[in-house]
Every structure is written in structure tokens, then in C-alpha cells.
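I am attaching a structure below and will ask some questions about it afterwards.
Here the complex is missing one protein chain, while the rest keep their positions.
After this line comes chain A, so read on.
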Amino acid sequence: MKINGQQLLRATILLFFTIFIFRLHVSGDILKLINPKYETLSQLGASLFLLLFLIQMHRVFTFGGKNEHHHHEEGDGHHHDHGDQPINLKKSVSYIIIFFPVATGILLPLASLDASIAKNKGSTLAITGQAVSESEESSQEEQQLSDDDVNQIDPNVYKNKITKDEYDQLLTDIFQQSRIDMNETLFSTYYQQIMQNPEQLQGTKVTLSGFVYREEDFSPQQFVMGRFLITHCVADASLIGFMMEFDQAVNIEDDTWLEVTGTIQLTEYQGSQLPIVQIENMETIIEPDQPYVYPINIVMVE
């Protein structure tokens, strides 16, 4: 009986991937990486790794000269790599590269995205990119506001399943409510609705939580409060949130999580009406276990 070292190495790497992904699911860390909607798909991926590992194990051993695996008899010297050839430097490098993500996954804890990422992401442009603070006239309404996107980042996709009817109902109900509670499930839906209909919703109370984010040119009373919307995985995260205004300077550091109740106000900026939230009450909260929000999942019923 012979053991083929390189086949064993391949099998071991496959097993590392299998356990790595399953472990992410068991510990719940997977939510720091992908939208829960894709959990099943990722589990399928892990199962495929397991299957490939089990199959690969049959190539590791050679018993009494009878080869279990495919061999090249033809001596043309140009082989496509089945892991039979001896390890050289180039192959060691490729195995190291393939193992690299598992290693960083074991060694480094997963972080959640924060204001420093928001700063780097183009998505924040939508809310903050062109915010210009005006001269400090104490009347709050005259503050210049950010050039908020009016109909982008449509959040009405996926995650928590609702039917199209329920969804339409949600969108109309918002106008009857005296206070909009932007909980995690509906955060993106309400966000979009407020951005699209700031006039009708002017004066409505709103409660939301999120982290604080500022650009250099904000006035001391201003900041953005928002959350990351994850469509697939954290690589496609975009910040959604509102410009906040308080009647005195706010001394809160970036990345602090707040729960705020305020009133939706309108500001005109470059000819378009933009909603801001005039803060009435705010308190610091600890970062929620699930800091991200997801688009809502509409079930298309026939």
C-alpha cells in the first residue's frame, strides 16, 4: 500500500474548506459575510466540498499495484495536472494560495463594516457625497443638505418573504402612520419610501437605529445615521440612511450606534426635495448582533 502525499494534501484542503464553511454556519458568523437568503446555497457548497473530499480520498491510497485512480500511460510528457506529478515550487505556491483563505479565516476574527468603509465606498456618495454645510444661521431648516438619492437602492428585494400585495399594503400604510418604526426587516423598504415621497411624509415621526458617520464638511449639528444594506455578501454593501440634525452640536464619535426618534423634515438642495431627520430623542445603544439590513423578499405570486 502506498500513500500519495499530494493527493492527501488535496483531500485535506477540501476537508478544511468543508469544515470551515460548516463552522461559519454553526457559529452564525456566516451572517457577517453573506445575506441569510444565500445560506442554503452556501451549505450546498459545503456539502459539495464534502462530497469531493470523500471522492478524493479514494485517490490517496494505492493498493498492491492496482490503481484506483486514472493514470497516464501515454508518455507524451504534457500532462494536465491530476496531482500526480511531484511537487515543485510552482505547485507549492498554488497550494499555499488555495489554503490561504482558510488560514486567514482561522487566524483572524471577522469584522463588521463601519464608518471607515462607508468613507471608501461609492455608495455613500448617494447620501453624503455632495453635502455642503452652509454658514451657521441658527435656524435649523436652512442647513444645506446632502444630495440624497431619490429613487436608488431600491430595497424591495428578497430576505423576509412577503407577497406583492402585502408589500404594496406596506408602502401605502406608511402614509397613515403617525410614527414609522424602521425595524431591521423593513428598514430598506421604509428608507426607499421616505426617499421617494419626502413631501407626503414631512412631519411624520420616525424611529430608527444605526451607526454614526460623518464627512469632513458637515456642520457640528449634522451627521449621517445609517446601516449597511447587503444584497449578496458584504462586498456589495451599500450604506443607506438619513442625514440627521440636532439643535445643538453633537459630540458623538463615528461608529457609535444610536437609536433616534425624530421628525422627517424637508430641505431643498439643488432643486430637489430631500428628507432629513430632526432629532427629538437619541440614545446610545450597543451594536446589534446583526448590524446589517437586507432587501425584503417579495414572493411573486401567480
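Keep this in mind: contacts are C-beta pairs under 8 Å (C-beta built on N, C-alpha and C of every residue); 3 or more make two chains touch, one makes a residue touch a chain; residues count from 1.
The rule is simple: contacts and distances are computed from a predicted model.
Engineer: Leaving aside the chains on screen, match the unshown one to its UniProt name from "Chemotaxis protein CheA", "Oxidoreductase", "Permease" or "Zinc-finger domain-containing protein".
Structural biologist: "Permease"
Engineer: Which candidate, A:101, A:203 or A:288, sits in contact with the chain we can't see?
Structural biologist: Within the whole complex, the residue contacting the unshown chain is A:101.
Engineer: Residue by residue, what part of chain A touches the chain that was omitted?
Structural biologist: Contact residues on chain A toward the absent chain are 1, 10-12, 14-17, 19-21, 23-24, 30, 32-34, 38, 41-42, 44-45, 48-49, 51-61, 63, 68-70, 72, 74, 76, 78-83, 94, 97-98, 100-101, 104-114, 116-117, 119-126, 129, 147-154, 156-157, 192, 196, 229, 231-236, 238, 295.
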